[in-house]
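Questions regarding the structure given below will be posed in turn.
Apart from one protein chain that is not included, each protein chain of the complex appears where it belongs.
Moving on to chain A:
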């Protein structure tokens, strides 16, 4: 459950991340591959060495999608519809991995924001990423 204040906070944080989308995104992915090696199995077709062109572009895509959803959280099911279809029928990433990625995204945000990543900000973003992941997996079955 997100309060109005949390939704505003989430939108504010993610808007500020748009200019550094490829840095944050690739950092989160690199952390995930190092900490949870099983996640690499979904990327055998890409060069996922740290800061590779593939990784920067892919990381950027993910962060921009999350930032876009953050602008109107109440409409997530609408704005994510195409991505829902992609993940359900083509990518078919096991949804447990969404949790692993979300955790690594939080760690990346902490490294990036330092003290600004307060417990309140952390809680709001954790809730948002959980909601985002749940919507993304909705068409799986």
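In this text, a contact is a pair of C-beta atoms (placed from the backbone, for glycine too) under 8 Å apart; a residue touches a chain by one contact, two chains touch by 3 or more; residues count from 1.
Convention: contacts and distances are computed from a predicted model.
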Complex member absent from the view - protein name from UniProt, among "Hemoglobin subunit beta-like", "CAHM1 protein", "RalBP1-associated Eps domain-containing protein 1 isoform X4" or "Glutamine synthetase": "Hemoglobin subunit beta-like"
Among A:77, A:91 or A:120, the residue in touch with the chain that has been omitted: A:120
Option from A:64, A:88 or A:110 whose C-beta touches the chain left out: A:110
Touching residues on chain A - with respect to the absent chain: 27, 30-31, 33-35, 50, 103-104, 106-108, 110-115, 117-120, 122-123, 126
